[in-house]
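Heads up, one of the protein chains got dropped from this complex, but the rest are sitting where they should.
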Amino acid sequence: MDTLLVILIDGIVYSSWLFIVAAGLTLVYGVMKILNMAHGSLYAIGAYSAASMVGWYFTNGYVPWASYLVFLAAAILAGAFAGLLIERGLLRVMYGRDEVVMILVTYGVLLILEDVIKLLWGVEAYFAYQPYSLVGRTKLLGITFANYDFVLIAAAVVIGAMLWAGLNRTIQGKLLRAVIHDRDISMAMGINVKRTFFVTFVLGSALGALAGGLTAPALSVVPGIGIEVGILAFAVVVIGGLGSVGGAAVGALMVGIARAIAVHTYPQVELFVIYGVMAMVLVVRPQGLFVSTVARKI
Amino acid sequence: MSSILETKGLTKSFGAITAAANINVTINEKEIVGVIGSNGAGKTTFINMVTGYLKPTGGSILFRGRDITGFSPRQVTRTGICRSFQVAQLFPELTTLENMLVAHAMLSKKRLGMQAPMKSQTNIDTAMAALSGYEIESYADAPVATLPQGIRKLLDIAMAMASGPDLLLLDEPTSGVAIEEKFGLMDTVMEAVKRSGAASLFVEHDMEIVSRYATRVIAFYDGHIIADGPTEEALNNPEVREYIVGSELHLQKPEDDQNAEN
Partner (left out) sequence: MLKTDNTSRNLCIAFVLLLLVGLILPNWLAFLTTIALAKAMVVVGLVMLMRAGLVSFGQGLYYCLGGYTVGIAGQHLGITDAVGILFVSAFIAGCLAALLGLLLCRYREIFFAMLTLAFSMILYGVLVKTSELGSTDGFNVAKVTLLGWQPSPGQLSLVVYSLACLVAFLTAFFMHRYYQSGMGFAGEAVRENEIRVEYLGVSPQRVVFIKYVLAAMLAAVGGSITAMIAGHVDPEMAYWTTSGEFVFVALLGGTGHVVAAFIGAFLFEVIRTIAFDLAPYTWQMILGTTLLLVIFFLPKGLWSLLKAKKVGGNNV
């Protein structure tokens, strides 16, 4: 019973984190048809920005509770700025190329960003534990949980809800969905697709960085964290169906719970399970869970 | 005349929409059949079902007495039915000759070789001969992406015919081709078909072309066959005139009282 509870909570916490990372990735793919390999690097940028901001903030001894606003804002801004640079400086001239070529383009970006991060922040680990310990711990049925984990869950729910509302309840969101649905028709109807791309990429990058910022207090920020996260987000997004935000949520839950089960029962298979789930879903639903196949008309 | 293709009660529905209902068609050896009907009448659905691109919801397809219902396109091709497409299906980055070479290599009874060069002199000679059969040999070295529409259509048909089939299904061979080139294209194609001894069925919107080349016409309307008979007779069928041809067409003396049966 205890293990079950731990698995459930752990799974949901991990899923929340995965969802926040994957949401930006899937949004960018849905609108721009670019599977951004550098998404993990944006995550890392967010994590580093947040961690150094936390360090600076607490050494100066400002009001602890306000630190959340500051370091999350730092992550979002850093991500948005990086996204802006990448879109304006590079992607813009590459639009219209094959999807697979775009993967390679973003792979190049990933290589570059990994070193940029090392140049900016060095290779030493950063610790930003203060916001993590600040919220304390809770005892639930005899098991102690860090409250920060619940903050993560709440953040995932809020982000998910905001994305949903943004896409379904605002004019801009509806335009975005039009572009997701059919780029050519949208263009013909007078939607400024280029601007939509720009906004989406910046937004997606900011989301990735926000995910990094949110998790920075819960772990040590070291070189290479982005590479692993990026690939996990891939798995999640592919399971849910590329471009589907709802799919990313379900994919994140599946991977999160599966991983938690593995970690608490048979830790040897942790990584295996994540990609095993992905492979299995693709076997059954080649396009992912929430995207349907389109037959070619001849 | 013996029949080669026979469909019995062929039906296709997509959810609530019925694209083809109870299609019974018999094609005889060396026959040239025109298929007419407005857009969405079920002509392409019919071809797609016969060639295995769509699985029929009901009914059966017999080719030379053998049940080929549910065959994949490549199995259908191997049994001796081939088709052309509304939009020519080619390999755009390869040259015309390479397209033809690939067609020959794939359709030959032998397995695809892994070491023997595809561009051997014998293979090239065969392919060039096939191209000249459709009067497109002068385009041999041009990449397909640069070819004009009419040449692409001819290449599409030439590649389909490379298997030496018994039955050729042409899905709108003249669509996308300039009006003044249509008859030239059809002349070339029909001549080649006659040389090969295959039966053919072609979907066409231009009634002039239908009446000039077809010996028999099948008319589709709303997923059903509303007329099937000798060209003249079918084109003058009152239903056909009302739904498909339009009454302004006066190619022949009307024979209004004669109803072609399905």
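We call the chains A and B, going by the order they appear; numbering starts again at 1 in every chain.
We adopt the following convention: contacts are C-beta pairs under 8 Å (C-beta built on N, C-alpha and C of every residue); 3 or more make two chains touch, one makes a residue touch a chain.
It should be emphasised that the depicted structure is a prediction, and the values quoted were computed from it without experimental measurement.
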Selected from A:L4, A:A66, A:L104 or A:L140 as touching the chain missing from the view: A:L104
Options B:G9, B:G113, B:P148 or B:P230, residue touching the unrepresented chain: B:G113
Selected residue (touches chain absent from view) among A:L69, A:L141, A:A188 or A:V283: A:V283
Residues of chain A (touch criterion as defined above) contacting the omitted chain: 35, 37, 90, 93-94, 99-101, 103-105, 107-112, 114-116, 118-119, 227, 231, 234-235, 238, 242, 267-272, 274-276, 278-279, 282-283, 286-287, 296, 298
Residue numbers in chain B that touch the chain omitted from display: 51, 53, 72-74, 77-78, 82-83, 85, 89-94, 98, 101-103, 105-107, 112-119, 121, 124, 159-160, 162-163
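Keep in mind that, in the parts below, only the chains that are shown with their structure count from here on.
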Where chain A and chain B are represented by their mean Cα positions, the distance between them in whole Å: 51
